[in-house]
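Left out: one protein chain. Kept in place: all the others.
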Amino acid sequence: MRPPELKNWLRGIYTPVVQVIPTTDAEAICLKNGLTFAETLRPFCNLRNLNVPIRTAGEHAYRLQDFKIRILNAKNIEQHAVEVAEEQLTQIVSQAAEVATDEGWSKEKQIGELLNMRRDPTPWFTKYQSEFLNALTFSDHEAFDHPVACLLVVPSTDPDPVKTFLDLYSTHNVPTLIREGIADPQLLKHYVLLHDMQSDVTLERAEQVFIEMKSTLGAGSCQLVAINSRKEPEGDSEHVRPDLWGDLCDPAWQRAAHLSHLGIDSPEELRMGKNGAQLTEDDLVTLDSLVKDFTIKVMLPYMENRVVSLNQQVTDTRKGLKNQLKSFWGYRKEKPKSGPEGQDALAGGGHYAYNSPESQLRILADLAFLLRDYELALSHYRLLAADYKADKAWKRFAGVQEAMGLTLFMTDGARREMEICFDSAFQSYSRCASPNGVGQSPVDMGMARYSTRSMLFLSSIFRSHGMFRDATLPLMRASYQESPLRAALLLEQSAYCYLHSQPQLLRKFGFHMVLAGQRYNSCHQRWHAIRAYTTVLGVYCSKGWAYIEEHLHFALGRQVSFIGDLAGSVQYLVKLLGACSHQPAALQATYLREFLYVMQCLSEQGRPGGDMDPAAAAAAAAAGAAAVAAALPAEDLPLPEVNLERIHVHFHDHRSYASPSAVQVGEEVWSQVEAPVVPVAQAGPTWMDGNKATKEVTNTCVAGEEIGVDVELCNRLQVQIEVSQVRLLCAHEGRAEGEPISDYVEVQEEAISLKPGESSLLRLRLRPLREGVLRIQAVQWVLCSVAPGCKRFRQDPPEGARPGDRATPPHKRLVFTVVPPLPRVEAKLEGLPSVMFEGEIHRCILELSNVARPALQNIKLSTTSPGLLCGHCPQELKGAPPGCLEVGAQEEVPPESCGSLERAVVRDPYTGEIVPAAPTSVPFDSVFVFPPGTVLEGEAQLRWPVWIRSGAAGLLALNLVVYYEPQGACPGPIKYRVLRMGAQIQVNPSVRAEAQLSPCRGDLQRHLLNVHLQSLHPSQQFRVRQLSCLRSTRQELWQLAPLSSPDTLELAPGEQKPTPPGGACGVPLTPSSQSRLLFHLTKGREGAAAGASGAASSLHLEPAGSGRGGAEDADEEAAAAMVDMDHWAVVQFLRRAKAQHLADQAAKQRSNSLTRRPSIQAAGPSQEERADREQVELVLVWEVGADGSAGVASPGGERALSVAGPARMGVHFMHSNSLNAEAPLRCVLEGPSPHRCAAACWEARAPTLRLRARGL
Amino acid sequence: MAPRREVAESCLEFLYIELVQSYERKDAECAEKGDGRASRAALESIGFQVGQQLAERYTIDRARFADHLEVIKFICKEFWSEIFRKQVDHLKTNRHRALFVLQDDRFRWLRHLSLPAEQTSNTEAVAKYLVFPCGLIKGALSSFGVNCEVTAEISEDARKPTQCSFEVRIK
């Protein structure tokens, strides 16, 4: 409001009060119209364009253009009880809320929206304000509302109107203010004779009565009014008059009070027809003229005179030097301190009778104010203020200050002074209120209300001047000491003041709005609270003020849920879950609980309590789910977080893995292993898809086989959360409408509980059932079995990746081409030891089982590890090693049932012709082809022997690939499959054996074989079992014979001691000891010696005590116990070992050639002549004895050992030095260990000497 | 406030030279991958952050700047002398204040660079040592709320090898 409007408004509020005292009959007449007499007159109380001259104390007259009076029933001229009034006010606010809800008020407003908000954002406040002021009228400390005049109404039917008139004005009928002697009882009395046209009394009769009453009561103060002049039956509809009375009527309870006072019982049945049904236009005109004439001709003059006379009186007592001095000296006549001291005293003002000079003064001033002679009013207020101050009558003082403030505003006086006035008014009002606070007792409440009123005036004045900044302060001050509801309203107002002030103070606006919201909240005005909060969301949100946002969202979530809008509340609560990681766990828990609770309610909405038939229950559940989905799209649930980067897809296309460890082995390793068996043309189905027209790259998987997707869920909260029904959401292209997806894909559900801050990897599984294209689109879950969540996977390749194929690696690809079912082999190696000894030979069983239905064929094995050897035929499974390796153990099997070991030969599964295999670096036949016609039916098993010989000490990695093809023609891109098996074996050191040949002194045919044994294992005992000499490259066979002379010596580390005779044969190797065996090696003499066979001549080494030179004696059983050097497995292993050995030597040569000394270079021959030089190849067979605990055992014990248990046996391959003269010298050069060098030198001396002799 | 801690300038120079070198090496590696100019951006961004931090530090308790010119002056005087122990020698601005040229005749960080004999024009070799300072200036300015582009130029004539000028173009 601009100042003029505000002034008008104030004038409208401060108007003289006219009291009405009707007789019961008179009121009855009026009630025909459903109105009391006072109400009947109300529409005409607002007088315009009067132009009445007024002359008060001043010399000059001024003219009133418009005037307004208040016509009230006597009963209603009193202040309502505080509680009642408050009740009324609260009503207004609540109603406003209900109205407001219709417009979309509770939605978040953007700041811009707030700034150019045209309409008044708080329409109800104006209503509230006026109602509030209204409730404060008729106070005992101001005279504005003291009745000025009094209308006495008597019907024309009255037998003796004059008498009635005179009786009518009795204490019984005057308002309490007058009865208590606060207001002046001598009012202007005006006599109205009310004539009812519908009564049987004629108008003439009435006029006669009127004449006589004029004669007695005085012409000027009498008036005759005729109403109800409607003849025709009421309620016909030809003339429709707008209801003039609408909201001018008293509230029902006031009217009831009035009527009951008159002795008319409750007005309900009297309210017939619409207001003023019986009144014709002329009636209205008469009523209007009644009010007008009364006001202009009677009341205003009376007021003028009153002012003049009072003014005169005051001037006599107070004005003029003498009086001022008096008052200056504080000498004033004692006030009559009558009346009860109680409340007034407590209220901080003495009781002033109406006739006390102060009251008179106040009346005068207020009259002047009502007559708009503000100068006069102001001057008197000034006087009055001084007096009350002197009396410490704070309430009255405050009232005067307030009035002064208003007057100053009306006269556009000094703004500062006005401010001070309102200020002191506020303070002194508050001073009256008991110090300890806000409206406990009604009195305090009352006082607080007055002080609030003064602040309201002040702020609205500021606002009218456009000083919004200043307008906020009074509002704030008032709000501090007010009841929550009013505080809320005030805060809201001040907030809007901040919004409109220049420059805009958005943040302050927000802050005060939030405060208001809290107040509203505390007095259960939920709608208003929500409105306040939502209004400011725009101010705070997405600016990084996490705490505030959170507070707002939580409050909103709560309130909105309270008013039943669960969906809305979810919207707010879910925002909390995403962004409360900085809060303590307890608070997070609260948020979560709240959220889950609301979700719960939401899902149970519309579900009747108690039990119902399942169908209905299902329907309700579905409805609930729908409601939940509508409220919160599953994608929006931020808990738990899904890490899209960590997704890993596990599936079987043409490749499958036997064990997780096999997966760890790099793809390049596998491709190398597969190379010999896999057709080069087919690098893999994904590659083939890449060539197809469709650009999309898909993985290939087989119907009925499981796909696993690793998804990482992490819980950012410090609260444990339960996640259940975690499942993959997928679409199957080519699924007909209506068919359930479950016919195509079978999805497993997982459940997990995430600890605070935990993030865990979850393997989600699904199994495609029919071929087609399968897309894994998202992961779904249910949080704490209430809130469904969902996270979509990225389908398109991430940024930066080149378009086309290879954009996403297969293990991240989520699109699958499902091909029809194929056989699938799962395999395991039975009896595979985890620990082996260096050179140990072991047999275990490869068990292939076809887990799928279709049969498979054309099985091949491929490996790159030399230690792995696939058995020829199942018969090798008979017996246990080493027995099965012994001579005669190997039985004949028809070749067709034998598999063949071959170099890589690849048969293209499409065309069937041989294609060149990929070149491999494998130096041996690495592919084993199962016997032709080996077919593995569905769910069938196949056991096959596999030989393993551990190589050098360390970790032995066995990589084995099983290749197979589905039997018969198979559609789909997969023509073959491979199973990748990987195993790792710890290999411990066992025995090191080196052999040296030296020409035998005296016999050129014989040679001395010196086998040097060393047990490398710290605790394990070994027993050397057999020594064989393989047929040499020149097909010569050497005979082995034990050396029968005491030149076997055992070199324990440290000292030397001679071994007992025969020690050469019984050869236990105690842990970490060394020993040396000496043999004679004789050329030729086929078949003469024991153990001679096709490939090698072997010598069984008997333990001591079983006779010396045991070879000859124990011929048969020795031969039986001999390991068969012709056994193909042994042969293979030896071949490989030899290859290995040569490779090593070559490598060593290369490295030595760099460091070799020239002199020796001269002596030693060059590489190529060495190649063909003859060497003797020896094989040493040892057994694992008892473990280290039985260190040195008795011979018998060892015998026992040798037979006991499944013995473990190892085979060592040795190259001796060759037989040429300078061999020892080379031996020196080649000897890896200094110890051997020493020994070799000692051995070598003789031949070199002899050579020299020859040279001579 | 804690006493100012200082460091030997030689250390700084070694560090700085090594910094540039290492990023250059990185470039050489990246060159075949295609993004050969990565180091320029990296160096500039490092300079940017350092500039921001120094700006904060050197203006503590200093009256707020009223406009861009004041900021530039601060850069030329206090900022420069804090870092390079001398002020900028010439400041050229054009009429409508969108362009400033800061010229330093003896740029401190170029003092100890000497060119191989066969190399006549130093611009190529030296340019990379001015990327960091550009970032430095840019960072400082931006933290004062002046968004700008900074480019450096080295004087062509061989007599003044350490003369260079920074062009600040305010957006």
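Which chain is which? They are A and B, in the order written, and residues in each are numbered from 1.
One rule holds for everything that comes next: contacts are C-beta pairs under 8 Å (C-beta built on N, C-alpha and C of every residue); 3 or more make two chains touch, one makes a residue touch a chain.
We adopt the following convention: contacts and distances are computed from a predicted model.
*Asks:* With one chain of the assembly withheld, which option in "Trafficking protein particle complex subunit 2-like protein", "T-complex protein 1 subunit alpha", "BLOC-1-related complex subunit 7" or "Pyruvate dehydrogenase E1 component subunit beta" matches that chain's UniProt protein name?
*Replies:* "Trafficking protein particle complex subunit 2-like protein"
*Asks:* Of the listed residues B:61, B:124 or B:157, which contacts the missing chain in the full complex?
*Replies:* In the complete complex, the chain left out is touched by residue B:61.
*Asks:* If the hidden chain were put back, which of B:53, B:81 or B:151 would touch it?
*Replies:* That would be B:53, which touches the missing chain.
*Asks:* Pick from A:463, A:486 or A:508: which residue touches the chain that isn't shown?
*Replies:* Within the whole complex, the residue contacting the unshown chain is A:508.
*Asks:* In the complete complex, which positions of chain B touch the hidden chain?
*Replies:* 1, 49, 52-53, 55-57, 59-67, 70, 143-145
*Asks:* Please output the residues of chain A touching the missing chain, sorted low to high.
*Replies:* Output for chain A: 480, 503, 505-508, 510-511, 514, 540, 543-548, 551.
As a working rule, only the chains that are shown with their structure count from here on.
*Asks:* In whole angstrom, how far does the Cα centroid of chain A sit from the Cα centroid of chain B?
*Replies:* Measuring from centre to centre gives 45 Å for this pair.
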